[in-house]
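For this view, one protein chain was removed and the others were kept in their places.
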Amino acid sequence: MLKMNAEDLIAFLRSHFPSVDKSGLAVEQVDEHSITMRLPYHEDHLRPGGTISGPSQMMLCDTAMYLMTLAQIGPVALAVTTNLNINFLRKPKPADMIAQGKMLKLGSRLAVGEVTLFSEGDDRPVAHATLTYSIPPEKERG
Amino acid sequence: MLKMNAEDLIAFLRSHFPSVDKSGLAVEQVDEHSITMRLPYHEDHLRPGGTISGPSQMMLCDTAMYLMTLAQIGPVALAVTTNLNINFLRKPKPADMIAQGKMLKLGSRLAVGEVTLFSEGDDRPVAHATLTYSIPPEKERG
Amino acid sequence: MLKMNAEDLIAFLRSHFPSVDKSGLAVEQVDEHSITMRLPYHEDHLRPGGTISGPSQMMLCDTAMYLMTLAQIGPVALAVTTNLNINFLRKPKPADMIAQGKMLKLGSRLAVGEVTLFSEGDDRPVAHATLTYSIPPEKERG
Partner (left out) sequence: MLKMNAEDLIAFLRSHFPSVDKSGLAVEQVDEHSITMRLPYHEDHLRPGGTISGPSQMMLCDTAMYLMTLAQIGPVALAVTTNLNINFLRKPKPADMIAQGKMLKLGSRLAVGEVTLFSEGDDRPVAHATLTYSIPPEKERG
């Protein structure tokens, strides 16, 4: 049923966003309703205080939602975020960050989902985001 | 561990918000991490088109988060919503509405949670909200 | 340029939401980019503590965004809120509430705006909301 699997998604991401290669970002699982991604721990993502920065967390949420959507609609580069709401809950640990995405609605014009971030080995969420992607009409897709 | 159980919560709500009695709002389950509430179907909540109105949905999310917080901190009437973000996903059906709340973080100053709304008998979410409550310092509680 | 003026908007609201009549809700100004509404002070909107309730504030923000959109696209009853994010900033005073709306983007599929609430006579905002409305395609409008 999926139009792109984990391997397809990462290949797509690497070809469109070359910096991804360096970060080691991985798709661990994807299905019709959910995705799990992992961002390996790197000192580059740190902010003062030694934790993974807010912008890195936002980017991870955005990427998880993007790939969860593409898995179902195919490689539509023009899908764009229209709304992102994120609550930062706890200081992340110096560890890999795990993103768990869940699709709330995949309509013909809008996809809405939520992404929860965890530090590996800790089941208390670090951040929680809800995101909306606008999906271009079929005829305008490249 | 809970400072208030389902019965306490509804009694508290009724004594502070008398209109609740009339609505038939019920707490079906509550524990340290979650709450389930039910809003019986009434024609009063309808908007043009025959569905439960957005404001009724927002009020239900807000109430679920409020009671989920009170269950853990006790009857602190002064806890107040500071942020509510809601995505309306699907037209609700003319049926009871079920609210499933999940606590994301209960700190000493802020409680953050999410609430998903369903029409009874349909597992596709109608709306999803994240909410933040500000908790008054211990010494200021009535 | 406007398809509906202040008088048209209130007439539309009254015919679709009869309870509006009772509340005394008024459109004080509307143009291509903004709207000003007034909710007269009534004891009914109060919550414990004597202030206008959160749900009343959310409903006012939602109505201001709805009417600001209709003013430009005409009486499209099927326009629906897809996202509402509100920050509650200060306890409102027992006074009329003023809503100032500003359109951020009016596209063919989505309208995005912000609404700031004030208690009359105080220039510090009581609440601030951003809202997205989904606009039905031209052919599906009633």
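Side notes on the structure shown:
In this document, chain identifiers A, B and C correspond to the written order of the chains, with residue numbering beginning at 1 in each.
Here is the rule we go by: contacts are C-beta pairs under 8 Å (C-beta built on N, C-alpha and C of every residue); 3 or more make two chains touch, one makes a residue touch a chain.
Please read these numbers as outputs of a predicted model, since none were measured by experiment.
In the complete complex, the hidden chain is touched by one of C:36, C:87 or C:134, namely C:87. Remark: the residues of subunit B touching the chain excluded from display are 82-83, 85, 109-110, 132, 134. One chain of the complex is left out; on subunit A, the residues touching it are 16-17, 47-49, 54-55, 58-59, 62, 77-78, 80-88. Remark: the residues of subunit C touching the chain excluded from display are 85, 87, 89-90, 104-105, 112, 114, 116, 124-125, 128, 130, 132.
The rule is short, and it goes like this: only the chains that are shown with their structure count from here on.
Highest inter-chain contact count (C-beta pairs) belongs to B-C. Chain-level centrality, scored on Cα centres against the all-protein Cα centre, points to B. Put simply, the C-alpha centre of subunit A and that of subunit C have 34 angstrom between them. Centres computed as Cα averages put subunit A at a distance of 28 Å from subunit B.
Put simply, the C-alpha centre of subunit B and that of subunit C have 23 angstrom between them.
In subunit B, the positions touching at least two other chains are 85, 87.
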